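With one protein chain withheld, the remaining protein chains of the complex are depicted in position.
Labels run A and B following the written order; every chain starts at residue 1.
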Amino acid sequence: MRFFRLVAAVAGKDLKVELRSREILYTMGLFAAVIVVVFSFAFVKDQTALVEAVPGVAWAAVVFAGTIGLGRAFDREREGDTMRALLLAPAPRLAVFAGKTVAVTVLVVAVEAVVLPLCLLFFNLDLGTAIFDLALVLVLGAIGFATVGTVFAAMLLRTQSRDVLLPVVLYPILVPMIMAGTKATAAILAADGGDAWFWIKFLAAYDAAFAVAALWTFEALVIE
Amino acid sequence: MLTSIVVEKVGKRFGEHRALAGVEVEFTAGSVCALLGPNGAGKTTLLGILSTLVRATAGTVGYLDGTARRPIDDRLRADIGLLAHTSLCYGELTAVENLEFFATLYGLADGPARGRALLAEVGLEAPAWTRPVRTYSRGMVQRLALARALLARPSLLLLDEPFTGLDRGGAMALGARLGQAKADGAIVVCVTHDLEAIAGVTDHVVVLRRGKLACDQRQAAGYSYAELRDHYHRHAD
Partner (left out) sequence: MKRILVPGLAALAAAGLAVTLYLIFYWAPLERTLNFNQKIFYWHVPNWFMLFSMVFLCGGASIGYLVKRDARWDDVAHAAGQLAVLFGAIGLITGSIWGKAAWGHWWKWELRLTTSLILWLTMLGYALVRRFAGAGSERLAAGLAVFGVVNVPLVYFAVKLADSLGQASAHPKTQVVAKLTAEMKTTFQLSVVTFMLLGAALLLVRVGAIRDERRLRELRERGLDAGILDS
């Protein structure tokens, strides 16, 4: 019970800080929007953008912008040296990092809320109710990204050149998630409900597998 | 409750750079230790090791309750209050929000009330309580950092240059506050260059020089400003 209260306190603190400055949301959102615009521009043929490019563009935007948000969410703890304050507090470190995972998930979902309408706009898509399926896919992707990303960001906390190492070590591990995400998106765009549902289940399994792996290895990896 | 801390042959190395070597010293409850030394002597590193945040590369630190050695766990960390070079607070949050957040982390039942009482006690003026910390002056940040360090009623209080940014009145009031912590039976270790502010309350002087112990003396009646200055110049220069 106390564990969940601590998770909520850390996540709530992160989100409150973000709502005050809105720095991460604005920069991440604009970055994601620029990626979508540049890529849809790159895939134009006869003045319309190719629909086949949508899954790749959307997920590239989410992952790249998400990495920026992830990095900033941890950089922020270095500004007042508050990471030390968190580590010094008698709260389970797992709760602290679970709280950060929740906050990063919310940030990534917020970015997806920018990416999705832009994709619909630039690629002239009309999804109808399938948009809810796509939203589910994006949220599952955000959870997986935040879970794996937080573990790696936490492991890299005290190392040199962490800014460049984070994407280098993170992206290969994210490959199954990105693949499932793009396949699910493509299936939804092609109105292939069976395939879409299959990849949604795969995404959920990926989230569960790495949530367990993260919980299991966290103590050994992060705690000094 | 902690009664003493025994530092045994502690060394700390950052890669190839040696910050501390063979430091042996004991800190006792109900005493204020002035940890002195020139820049780069290893004072902050020793404070980091005492706070459990920095791991020594040699030697051990024993946290004693009577004769029992306490394990380094969350219960021990709950007894440690740290005032560091940096504020350890969030710039976007207000003073009250910062203290409430840390009160939750420390599991304090009387969190909000305790936070407000402390803010009043350290002399942070009430209109500033609900302003974001990034708008504060250096002295106001220092007062908030002190309130944060005192929040969980620590029995080990570690302070790194606590007088920085405070005006003379504030520095003297902080000195008196350390005297009160001493009277309450806390172990207080204070790194400082402001010998005037800490004179009177300090009864234990430790001087570090180039990572090694240069002086470790106690005087139950406390040290005057002149005596502290004398010790500093004799051992640190």
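Simple rule for what comes next: a contact is a pair of C-beta atoms (placed from the backbone, for glycine too) under 8 Å apart; a residue touches a chain by one contact, two chains touch by 3 or more.
Fair warning: this is a prediction, and the values are worked out from it, not measured in the lab.
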Touch with the missing chain holds, among A:47, A:129 or A:160, for A:160
Note that chain B touches the chain not displayed via residues 11, 13-18, 21-22, 57-58, 212
Chain A positions in touch with the non-displayed chain are 148, 151-152, 155-156, 158-162, 165, 168-169, 171-173, 175-176, 179-180, 183, 195, 198, 202, 206, 209, 213, 217, 220-221
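Just so it is clear, only the chains that are shown with their structure count from here on.
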Taking each chain's mean CA coordinate, chain A and chain B are separated, in whole Å, by 39
Counting only contacts in the complex, chain B reaches chain A at residues 51-53, 55, 74-75, 77-78, 80, 82, 84-93, 97, 101-102, 104-107, 132-133, 148
Residue set of chain A touching chain B in the complex reads 2, 5-6, 9, 13, 16-17, 20-21, 79-82, 84-92, 224
